[in-house]
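Handing you a structure now.
All protein chains of the complex are present and in place, except for one that has been dropped.
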Amino acid sequence: MSDLQIVNASKTYGTVGVLNQVNLEISSGEFVVFVGPSGCGKSTLLRMISGLEEISSGEIWLDGRVVNDVDPAKRGVAMVFQNYALYPHMTVFDNMAFSLTMAGAPKKERMERVEKAAEILRLGHLLDRRPGQLSGGQKQRVAIGRAIVREPKVFLFDEPLSNLDAELRVQMRAELVQLHAKLKSTMIYVTHDQIEAMTLADKMVVMNGGVIQQVGRPLDLYDDPNNKFVAGFIGTPKMNFLNARVAQVFDDRVVLSQIGGTDTGILEVPFHQFDQSIKEVQIGVRPEHVRILGNVEPSASMPVTVALVEELGDMTVIHTDLPNGERLTAQSHGGRYAGIANACATVDATHVLVFDREGNRLRGAKLS
Amino acid sequence: MSDLQIVNASKTYGTVGVLNQVNLEISSGEFVVFVGPSGCGKSTLLRMISGLEEISSGEIWLDGRVVNDVDPAKRGVAMVFQNYALYPHMTVFDNMAFSLTMAGAPKKERMERVEKAAEILRLGHLLDRRPGQLSGGQKQRVAIGRAIVREPKVFLFDEPLSNLDAELRVQMRAELVQLHAKLKSTMIYVTHDQIEAMTLADKMVVMNGGVIQQVGRPLDLYDDPNNKFVAGFIGTPKMNFLNARVAQVFDDRVVLSQIGGTDTGILEVPFHQFDQSIKEVQIGVRPEHVRILGNVEPSASMPVTVALVEELGDMTVIHTDLPNGERLTAQSHGGRYAGIANACATVDATHVLVFDREGNRLRGAKLS
Amino acid sequence: MSDVANMEVSVARSKATGTRRASEARRRISDATVWTVLKWTIAICVAIVAIFPLWWMFNVVFSEPGVPVSINPRLYPTSISAGLRNIAIIFTETGYLRAYYISVVYTLLTIGGILLVSSMAAFEFALFDFPGKKIMFAIVMLSLMVPKAVTLVPTYLLTVQLGWLNTMQGLVVPGLASAFGLFMLVQFMKSLPTEMIEAARLDGANHFQIYLHVVLPLSRNALVTLAILTFMHTWGNFSWPLIVAPNPTMYTVGQVVGLFNAPYSHTTVDIAMTANLLAAVPPLIFFLIFQRQIVEGIASSGSKG
Amino acid sequence: MSARVTKTTPHYLMLLPFMLLFAVFFLYPIVSGLIYSFFDWAGAQPTTFVALENYTKVLNSRNFNKAASNLLLYVSITVPLGLTIAFCLALLVDSFSGFWAKFFRSAFFMPVVMPLFLAATIWRWMYAPNFGLLNTILGWFGFESVQFLNNVNTMLYCLIAVDVWVSAGFNMVIILAGLKNVPKHYYEAARLDGANKLQQIFYVTIPSIRPVLFFVVTYSLISALQVFDVPWLLTGSSFAEYGGRANTLLFPVMDIMGRGFGAVKFGQAAAYGFMLTALIIAVTAVMFALRKKVGEV
Partner (left out) sequence: QEKVVLDYWVYSDFAQGEALKLQQSFISEFEAKHPGVKINIAGKGDDDLLTGQIAGAASGTGPDVFMNSTSAGAALVQAGALKNVYEDWMAMPQEYRDQFNKDLIAMCTPKPQTMYCLPYTGFGSFMFRNLTVLKEAGIDPATPIKDWNDWVAQMEKVKAKGKYGIPDMTQVWGSFLNIYSGIAEPNEWGADFEKKKTLINPDKYAKTAELFVKMKPYSTGTSINDQATRDLFISNQLAFYINGPWANPPFEQAAKNSNLKYDWVLIPGAHEGKNGGVQGYEFIGVAPKKNAKLAWEFAAYVTEKQQMVRWAAALGRYNSNQASLTDPAVASHPLLAITYKAAKTALFNKPPFFSGVYPNSYWSAITDNASAIEDGNMTPEEGAKKLIEELNEILSDG
C-alpha cells in the first residue's frame, strides 16, 4: 500500500542546487538504502520525504497522493536520527510515547503500544530509564522504538548506526534485518557505510552530487555498475582504474594494450561489438581479480613495485605501483604475503569492466 | 636508544582500579599499537607514559631512567590527541612552533624546524592558516606536525584517526606508515579499530579491563591468540566459539565431539599431548575456516539453519544457527550464495583453536 | 464503456486533489503570513519600546529651546544647531571633559584589572584541583549575596585608611575582585577542552604560559562579555565614586550628571538632558563595537549555571 | 611532601591577586560590617556594643514588614514575568536570521546598556498623569488619567514594568545563547511526532535549556531581592524620604541606605543587610536543592 514515488524532485538552497531532478519509485515493504559520499544529498532527500525539508520543485507521492504540502506528522512516516534525538529529560517510555501524547491518545493505548514496541525491541526492562542511562545500542533501539510506536507506513533512517562501535553495528544491522522481516514496512535508510548498504538493501540507490547514479540490487551494482563512480564507490578495497588503449576489436572481444604503461599489459576482454571509434578507455578491475606473482614473469603480466602490504589475518591487501605510476591493488585470501618487493601482476580479463574517458560504462551489445 | 619499560604499573582513581600491574617493554623505533574495547585503559596507559596522568604504583623507565616524576614536557615524548587539540587562535605555524616558543628557541630555529616538519607532512602552503580553515585530514597532519617539531624520542597517538571519514582514514594510515619509516622514532598508538592496528603495528598490545591480554606481532596474535578475548577481538567477522566435549585423546591429536550439540559434530584436532583431565572445552574457528555446503550431508558435517546472508560483493558472510542454538558464521570469497535455508557446515580441523572453560588457550606441548 | 467511466473518475479525482491542494496551500500560506506579520509586529513594537527612550532623549537635546519637553512628545529632532549648542555648553562650561577622562580611565582600568585578576583566578578554579579550592570558591560566591549597601561604608573606611581617598587607585582597586566576573569566567573556562591544556603542558608551557598563551586567547568571547558588563557597571557606578572621590577633580561622569539632575539645579531641561545623553554615549559605543561577542560569551558562561 | 607543595604552589600564586583583593576589599568589609551590626554605630562617633538590639529594632520597626511584604510581592511577580518575557523575546529573536536577528537582538539589549538614571527619568515622564505618554494613549481610548506612580494600586506594577524593561534584554541574550545550543534534531523529531509550536517549546525547548534557565532564575532572584536603584529613582527618593506613596515601593536595600545615610544608624543598616543576606542565601539554597531534586540532565 505505501508506495512512494519521487517525481522530478529538486532542492535548492538559495541559488545552490543540492538535489537535481531526482526520480525514484519505492514499492511497499522494500528496504531501500541511499548511499553516496558526504554532502551528496542523501539526508536532504530523506528529509524531503519526511516533510522536514520543503521540496523546491517536483512532487512526492505517497500512497497515491501528493504529499508536498502535508504536515510531516501527518505523512505516516517516522524517522530515526543519526544521533537518535532522544529527549534527555524524558524516560524511555515517555520518549516512545511522545507522539501518542501529542496526539492525545489515552493512557491505556499509550501503554499498550509502547509495550508492544518495547517487546519487539527487547526494551521492556528499560522503560523507566533516561537516555543518559542507556548504552549506545540501547539508545539506538529506543530511537527505533519511538518510530515503531507510530506505526508508520514508511520508516526513515538517517545513518542510525554511525555513532556505534564496530561490534554493535554488526549486531544492530542484524536486528534491523529482523525488524524489517517482522514489520514488513517500507524502510528507507541512509548511510555512507557500504557494508551496511550491501547487507541491508533490497534496493540500493547510489547518489553523487545531488544526482542518482544508479538504482538496483546491491550485487547488481557491485557486478554491473553503470559508471566509474558507482564502480569505485562500491567494494573495498576500491576497484582499480587503469588507462588502456584499444589495440584491436573483434566481434566478441576487444584487445586492450598499454595497460600500466607497459608493453606486456595486454588484455583480451570479452566484449560484444565494441564501438570501433573509441581508442582510449579506462578499465576497472577489482582487487580480488588481480594476482601478484613472485618474480616469475609470464607473458601478459605487468611488472609492479610493491608499495605497501596490509595483512589483515585472513585477507592480505597488496598495494603496488605500475611503471606509469598508476596504483594497482590486489587482494588475496588465506595465504600470507611472501615478502617480495618487485613482482608481476596479472588481471583476470573476464572480470574487467570497460569505461569510456568520461567514466561511463561501455557495455557489450545484448545478444539477441 | 629510546627504550621504554613499564614495570608493574597500576593506576587507580580513588578506589577504582583502572590499570592493573602492567608490564611492557618497547624497544627503540618500534611501532606499538594498543587495542582493546572502550574503557579498557588504553588512553590511561598512554597518558601515564606521557606524564599527563600520575602513576599510582610501579615505574616507567625511559632510556634507562625512571621518569615517574619527570615533567611531561621533559620526557621527550610528544602526543597527538584524538581531537587534535590544536590551538584555534594560532596559525598552523604558531601551533607547530609552540613548543619551541615555550622553550625560547630563536626565530630562525623555529622557522627551520617547522618548515622541515611541514615538508615531511606537505603542509608548507597551510602554515598561515588557522585550524578552523583546515579540513579534517589537514588538521590531523598539523597535529602530527606539532609533535614532529619537538623531535621526540617517543610519539604517542590517541586514536588520531577516529574523527576522520573512512576514505581519509585509509589515506592517513598509509601516511603514518611512511612517516614511521622516515623518522624511525618509537611510536605508540591507541586505537580500537582493528584494521588500523593490524596494518600499523610492529607490536600489538591487546588490553581488556586494565590488563594486558597479549603482546605480539599482529599476525601472531591473529593466528595464535592466548585466550578467547584476543581471539575474538581480532578478526572480522568474529571468530566462532563453540562448546565441545573431549571424546578421545591421542598423543598428537584430540577428538572433540558434540559440537553444536550434534552427534555428527566431531573434530579431530591436531594437539600434542592434550591434558587428559579436561573434559569440556571451547573451540574457536575463524569464519574463513568454516564451509557451508548445500543440502548434502557428508559425515563429520553439522546441520545448520541459515539465519542471515550478507553478500558483500567479493565476500559472502553466512550466519547460521547450530541445532543447540550456537551461532556459526562462515565466510567465503568469490562465489555467490546459492540461496539455501538448511545446509551443512564443516570446519577445517587444522585451524581450530582450543580453549578451556575459562577462555584460556590450550596449546599442545612443544616438540623438543 | 468502463474505460471511459474510469477516465472520468480519475479526472474527477485529480480535479479534487487539485482543488484540495490549492486550498491547503492557501491555508498554509495564510497561516505563515499571519505568523510572519505577527512576529514582525511584535518585534518592531518591542524594539521601539526598547530604543524609544534613547531616541526621545536625543530629540530633546536636538530641539528648539524653550519648548516644553514633557507635554510635547518629541518624536524627531527639530534643531540640530540647538543640540550642538547644548553639547558645546556642557563641554565648555562644566567639568564634563575632565569627568569623561576620569570615567574612561576609571572604567578601563577596572575592566583591565578585573579581566586580569579574575581570569587568573578563574583559570585555577575552573581547570585545576588543589586543596582548599572548594571552600575558597564557595566563600567568593557567598559574597555575591551580600548587598553592596552593607559593605559600602566599611570598604570606604578601609580605603581611607590606605590613604586612597580621591585617587584613581581608590576608585579602581577595591572593585577588582569581582565575584560575578569570576563566576562567569569559571563557567566558561570549565568548557575548555582539557586536551588543549595537556597539549600545552607537553609542549613545555609552564603554568603561567598555559594561562597566557592558551586559556586567555580561548576565553576571548567570555572576556569581551565580561568587559562589556563591567563597562556598563563601572560607568553607571555612582555611590562608590561619590564617597571615595569627593574632590571635583576626580568627578566621574555619573557625578557630574548628578549635579545637573539635582532638584534645585538651575539648569534647564535640555541642558540636563544633554548631560544625560552624553553620559550614555560611551557605553553605547562600547556595546555596539563588541555586541557580537556578547552572545557567545554569555552562552557558554550561562549554560552550566 | 615537598614535591606536592611545589606542585600546588603555582595554583596559589595565580589565585593570590584575586584572593588578596577579595579578602581585603570584600571579606574584611563584610566581616567588619557584621561586627558593626552589633554596635550602635553612627559614623565617627564612638560605638557601643548593643548585642542584638539593632536586629530587633529593625525587625520591630514599622517599615520592616512593609518592605518585606513589598519585596515578596515584587519578587514573586517580577522574576517569573521578567523571565517569561525574556524567554519569549529570545524565541522571537531566534526566529529571525541574519541581519534582523542581530538588529533585534541589539535593540532589545539596548535598555541594559543605558545608564539607569536615564531610564528612570524617561519612565517617570511616560508614567506622568494626564500628559505622560501612557496616559495620552489611555486618553485616546477614553480612559481617565491614572496617577501611575502615585497610586498604591499601580505603583508596584509600574516598577515591575520598568524592571522588566531594564532586565529583559540581559536575560534574553543568555536564554538566546542557550537556544542556539539546542540540537535541531530535537525539534525535527518533535515535529514528526506531531508536536505543534507550543508543544515543542514545552517539551523540547524548556527542558533542553534547563541549565541556562537555572542560571537565569537564580541570578534574577538574587538581583531582585537586592532591588534598589529602579524604585529609588522612580519614586524620586532621597535619604530623607523614600519608598513612594504609602511606602508602596519601599524595599530592604532602600531602607538600608536610608537608615545609614539618612538617619545615620549604620549599625541598624548593617543588621538589616545581613538579615537580607540570610534571606538571599536561603532562597539560593532552595534553588540548588530544587535543581538537585529535579535532576540534572
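First chain written, first letter: the chains are A, B, C and D, and each begins at residue 1.
Quick note on the criterion: a residue touches a chain if its C-beta (ideal position, glycine included) is under 8 Å from a C-beta of that chain, and two chains touch if they have at least 3 such contacts.
Quantities reported herein were computed from a predicted structural model and do not represent experimental measurements.
Within the entire complex, contacts from the absent chain reach the displayed chains C, D. From the set D:N54, D:T78 or D:N247, the residue in touch with the chain omitted from the display is D:N247, counting the whole complex. Although one chain is not displayed, its contacts with chain C can still be listed: residues 65-72, 93-94, 153, 156-157, 160-161, 165, 239, 242-243, 246-248, 255, 258-269.
Across the interface with the omitted chain, chain D contributes residues 42-45, 57, 61-63, 124-125, 128-132, 145, 147, 150, 236, 238-243, 245-247, 255, 258-259, 261-264, 266.
Following the convention adopted for this analysis, only the chains that are shown with their structure count from here on.
Distance from the chain C centre to the chain D centre is 15 Å, each centre being the mean of its Cα atoms.
Listed for chain A are no residues, as none touches two or more other chains. Of all residues in chain C, those touching 2 or more other chains are 206, listed in ascending order. On the side of chain C, the complex with chain D involves touching residues 39, 42-43, 46-47, 49-51, 53-54, 56-57, 69-71, 73, 116-118, 120-121, 123-125, 128, 130-131, 136, 139-140, 142-155, 158, 173-177, 179, 182, 187, 206-208, 211, 232, 235-236, 238, 254, 257-258, 261, 276-277, 279-280, 283-284, 287-288, 291-292, 294-296, 298-300, 302-305. Contact residues on chain D toward chain C in their complex (touch as defined above): 8, 10-12, 14-15, 17-19, 21-22, 24-30, 32-33, 36, 89, 92-93, 95-96, 100, 102-119, 121-123, 125, 128, 131-133, 136, 165, 169, 173-174, 176-178, 180-181, 209, 211-212, 214-216, 218, 222, 226, 228, 252-253, 256-257, 260, 266, 269-270, 273-274, 276-277, 280-281, 284. Listed in rising order, the residues of chain C touching chain B in the complex are 193, 195-196, 198-206, 209, 213-214, 217-218, 220.
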